[in-house]
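Got a structure here, written out as C-alpha cells. Questions coming.
Shown here: the complex without one of its protein chains, the others still in place.
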Amino acid sequence: MTTATKELKTKEITISMGPQHPATHGVLRLVLDLDGESVVKCTPYVGYLHRGVEKLAENRTYLSALPLTDRLDYISSMSNNVGYCVAVERLFGIEPPERAKYIRTIMCEMTRISSHIIGISTHALDIGAMTLFLYSFRDRERLIDLFEMTCGARLTVSYPRIGGVRNDVSQEFLDKLYEFTEEFPKIIEDQYETLIDQNRIWLQRTKGIGVISAEEAINWGLTGPTLRGSGVPYDIRKYAPYDAYDKVEFDVPVGRNGDVYDRYKCRMEELKQSNRIIKQCIEQMPKGPVMAPDAPKFTLPPKDRVLTDMESLIHQFVLITKGPIAAPEGEVYAATEVPKGELGFYIVSDGSGRPYRMRLRAPSFVHVSVLPRLCRDAILADVIANIGTIDIVLGECDR
Amino acid sequence: MVPLDWYIGLSAVIFVIGVVGFIIRRNILIMLMSVELMLNSVNISLVAFSHYLQDLRGQIFVFFIITVAAAEAAIGLAILVALFKNKAAVHTDEITEMKG
Amino acid sequence: MEPKEIAELIKDRYPAEVKDITEFRGQVSVVVKKDRIKEIMKYLHSTPELYFDLLEDLCGVDYLGKKEARFEVVYHLYSMRHRHMIRIKAEVPEDDCAIDSVVDIWVGADWHERECYDMYGIEFKGHPDPRRILMPEDWEGHPLRKDYPLKADLGEMEWKGYREVIEVAQKNKAYEVDR
Amino acid sequence: MNIAETILFTGSSNWILNIVFIIIKIAVVIGVTMLHVMYATYFERKVIGHMQIRLGPMRVGFHGVLQPLADMLKLFFKEDIIPADADKPVFKIAPIIPVFATLSSLAVIPFFEGFVIAKINIGLLYLFAMSSLGAYGVVMAGWASNSKYSFLGGLRSSAQVISYEVAMGLSLVGVMIMAGSLNLSEIVKAQQQYWYGMYLIPQFIAYFVFVVAAFAETNRTPFDLPEAESELVAGYFVEYSGMRFALYYAAEYIGMIIMSSIAVICFWGGWTLPPVIANTIPALAVVPGIIWFLGKVYFHIFLYYWVRATVPRYRYDKLMALGWKVLIPLALANIVVTSIVKYMS
Partner (left out) sequence: MLPNLFFGYFAIVMVVLSLLIITRRNPVHSVLWMLVLFFHIAGLYLFLNAEFLAAVQVILYAGAILVLFLFVIMMLNLKEEITAERFIGEWPIGVALGISIIMLVYFALSKFIQGPVGQYTIEAINKETHTKTIGRVLYTEYLFPFEIASLILLIAIVGAIVLAKKRG
C-alpha cells in the first residue's frame, strides 16, 4: 500500500513561547520545535515593542532625543542617557566638568546594580528560586528611592544632560548612598550568595548549560557580562574609559567555562565591583559646577534661573523656538558599558540641529540573536535558563 | 448468594466483547485495550472460582496474569511507538510490510 | 595600531576599492566600493596584525540627495587582541541595492543585516535567512528611508494589519461593561 | 464511656444508625479538612511572606485571616471558561478526579486513637491506589484542554507521578515489614513498642525517600515541573478558571495534608508521643492525641513551604534521574537491610 519510508519520522510539537509568557522578559517570542522535551529548533521573533526610536530621533533636536533613550532599557535608563550624552558630547567636542563626571559614574553604577539585581533575581525566579527575587528587590528599592531623591523620577530619569547633569546631588543623597555601599557587600554575601550560590539544584540547572566559547562569543558579537562569562575581559569602562572610570579602581570579573553559571557569577561579582566604584566616587567627589561652561548652548537652563535671569530666559526662548545650535558635520560612534553590554550610539550629523542618523547598537538585540545557538541541544527548561542568562530587555532590543 | 455460573457468564461476555473488539477495530491501541479486557475477564472468573472453591490458587493466578498484562502493555506500547516513528500509522490495514 | 595606519594599510592593499578616508574626532572612516566588500572584510578579520574579531555594529545610512550613492552600509570593527577600531563604509547605490553578506565572517552580523534590510531595503546576498525582523512580515516599505514619512495619513495605503487591529478593537468595545 | 464516645467510635448495633454515624463522621472529617485546606493556603502565604521579608495577606480581616474566604468567594463567582476546542466532558470531569481521590484517602487515616472512618486491613495499599488516581486528573486536564502548554504539563506529570509512586511505595515497605501490617492504626500501635516510639529513627532512609517522593507526588517545589509557571505558564491547568481551578488548588493542598499524615503515621508515631517522653512527663497525657497529630502534620506542611521558599526547580531529566537512580535504589537497599534485621531478631 505505501512504500517504505526511509527516514525516521518523529512528531514534533511546535510551541510558541511568548510574546506573553512569564519567562520571556517582556515580549520576546520564541517558536520552539520540541521533540518531547528536547528542543530541535528555536527561532526568536522580535519587534513587538518596536517604536522606531531611530526614526523618531532623526526628527528631534539633540536635547529632545534624550528622553527617547530612557525608554530603551527601561530598567537602566540612566546608563542609556549617559551613553547618549557621551556620544553627543563627542560629536560637539565638549567635555563635562569633573563633578558631573563623578555624579554620572555614580549614577551609572547604581543603575548597574539595580539592573543586575533584576537580571539575577528574575533569572533565579525563572529557574524557580523565588526568595532571591524578593530579597533583592528590597535593595533595588533603596536605590530607586535614591534616584527619586535626585532626579524626581524612579525609572525614566532623563537626568544627565549634554555637557553635564541636570542638577547637583545633595549631601544627604551622598550620605545615604555611602551608607548603602557600606551594607551592600554584606547583603550580597549573607543573603544572595548563600541562597543559591552553592545550591545543588541551582548548580545542576546552570552549570554546563548554554556553553559558548570565547572565540565564538566574540564572533557572535556578545558584550558585557554575557561575553565576560566566557573569559574575555572586554570592558569598555577599562579600555576606553569615559566619565570618571579612569580615576577609580575596579576589577573586571571573568568566567571560565562560558556557561550560565559563569555568567551569573560575573554579574554577582560586578555587583561588588560597582559598589566599590560608587564608594570611591563618593570619597573622591570633587567640588564645582555640574554643567560644562559651553553647555548652555545645548541645554535648557534651570527653571529658577529662567524666571530670574534675563539671559537664561532669552536662552530658553531661543532654544525652544529656533531649535538648538548647529552641530559640526561629521559622524561619531561612542560605545559605553551599560549593564547589559556595549551600548553604541552612531550619530551622523549633517550640520543641522538634529541628528541626521542615530543608530543604536543595542546589546540585547545581539544577545537575543544568539539564543538559537545557546539553545542547541537544550531541553525546554534550559531555554528558560538561557533567556535569563543573556539578561535582555526587549525595549532595547526592539527599539 | 450469587451462583458461580453468573460470574462465569459475565466473564465470558466480557471476554467475547474483548475478542470482538480485537478483531474488528483498526486502531492498534484499542486492540491492545481489548486484550487487557480479555485478561481482566479471565481474572474475574479466576477470583470467582477462588472464592467459591475456597482455594487461593485462583487469586495467585490473577497475580501472574496482572504481571503478564503489565509486560504485555509495556512491550505492545513500545512496539507501537517504534512503529509510529517509522510509519506514522496506528491502523492495522496501513501496516502491510514486514520491512521497517 | 593607530586607525590612520589601518586605513592606509587597507588603501595599500585595495587601492582601487578605497574611495576616501576621513577622520573626525579621532575616528577614521574608510569609504569603499561595495563589490569586493567581503574580501576586504575577510582581510580585516584574518590578518594577524589587524585581527578585527568583533563586529561591533553594522547599520545602514540613507543619504537621499546628499551623496551620489544613496545608501551606505557602515561597519564598526573592533579588535579584542589589539584594541583598535575602524569604521568601514560601503557605498550602495539605489539602482543596485544589494551587497554581499558578511555572516560567514561574523555570525553576529546575521540580525544586523536583517535589520538593515528591514529598515532600508538593502539586500544582503548570501544571507542565510533574509526576512524582516522588527517590522511585521507583510509590512510594505522600509521605514528608515528618508522618503518614508514619520507620520502621514496613508488612507488605503495603511498597513492592513493595523486596520485589522482597529476592527477587532471596535468589535470588542461591545463587550465592555458600562460604568 | 460517655454518649459522645459511643456515637463517635463504636456506633450502634442498628445498621441504619450505623450508616448515619458514618455519614456524620465523613461530613465532619471532610468539613474539618476543607477548613484546614483553606487555612493551609493562608498559612503558606504568611510563612513564605515572612520568609521573603514581606507580610503576606493583610487586608481582609485582622492580619488577613479572612483572606481564604475572600479567595473562595472570588473563585466561586468567577466565570467558568471552557476553551472552544476542548474535549468538553473530559475537561469538566478532570478536576473532580484529584479532589475525589484525595478526599477518599481521608477514609483510612486514623486521626487519633480509634477515630477512623473505614477500618480496613489494606489501608496503606488503599492510599497508594488513591494517590495513583491523582495522575488522571492531571493527564486528562492536559489532554482535554487542547493546549500545548497543558499538554506538556500533563505528559511531564504522568511520567513524574508514575516514577515517584514506585519510590514512595518502596520506601514504605520498610515500615510494613517492621509493623507487619498494612493497617494504619496497627502501624501506629506497633511503633509504641520502642522507647523512641517512632519509625523515623530506624527508617530514616525510608523517611527521606518518602518525603522527597511526597514532594514530587504533590507537584510541589522543587518538583513542580508539571505546573512550572516560568516554563509551561501553569502547566496542565492553564486553561482552567473559576471553580474548576479552585478544585485543582484544593486537591493539591488536600494531597499535602494526606502525604503529611502518612508521614506522621508511618514515621512519627501518629497521635502518640514517644514512650520515653510520655513516661518522663506524665502531665502530657492530658493533651489529646489529635493535637500531637495535627502538630506533626503542620510541621510537615511547614516543611513544604520552607522548601518552596528556598530551592529552585529541578529539570525534567534530572528529576527522572533522581527518582530512578537515587531514590529507588535507596529504598530497595532500605528494604533489604530492614528485612535482614527483622529476620535476625
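As written, the chain order gives the labels A, B, C and D, with residue 1 at the start of each chain.
Going forward, a contact is a pair of C-beta atoms (placed from the backbone, for glycine too) under 8 Å apart; a residue touches a chain by one contact, two chains touch by 3 or more.
Just so we're clear, the structure is a prediction, and the values are computed from it rather than from any experiment.
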Self-check item: Touch list for chain B against the chain that is not drawn
Solution: 1-2, 4-6, 8-10, 12-21, 23-27, 29-30, 32-34, 36-37, 40, 43-44, 47-48, 50-57, 59-60, 62-64, 66-75, 77-82, 84, 90-93
Quiz item: So which bits of chain D touch the chain we can't see?
Solution: 87, 90, 93, 120-122, 125-126, 128-129, 132-133, 135-136, 139-140, 142-143, 151, 154-155, 158-159, 161-162, 165, 181-182
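The working rule: only the chains that are shown with their structure count from here on.
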Quiz item: For chain A and chain D, what's the span in angstrom between their mean Cα positions?
Solution: 46
Practice problem: Report, in whole Å, the distance between the mean C-alpha point of chain C and the mean C-alpha point of chain D. | Solution: 60
Quiz item: From the C-alpha centre of chain B to that of chain D, how far is it in Å?
Solution: 34
Quiz item: Using the touch rule from the top of the page, what residues of chain D touch 2 or more other chains?
Solution: none
Quiz item: In chain A, which residues are in touch with two or more of the other chains?
Solution: none
Quiz prompt | Interface residues, chain A side, partner chain C - complex | solution = 46-47, 50, 52, 54-56, 59, 90-91, 93, 215-216, 218-222, 232, 234, 239, 330-333, 335, 342, 344, 346, 348, 350, 356-357, 359, 361, 365-366, 368-370, 373, 398-399
Quiz prompt | Parts of chain A lying in touch with chain D, wherever the complex brings them together | solution = 13-15, 21-23, 34, 37, 124-131, 134-135, 138, 195-196, 199, 201-202, 204-205, 379-384
Quiz item: Quick one: in the complex, what on chain D touches chain A?
Solution: 48, 51-54, 148-149, 151-152, 156, 221-222, 224-225, 228-231, 233, 308-318
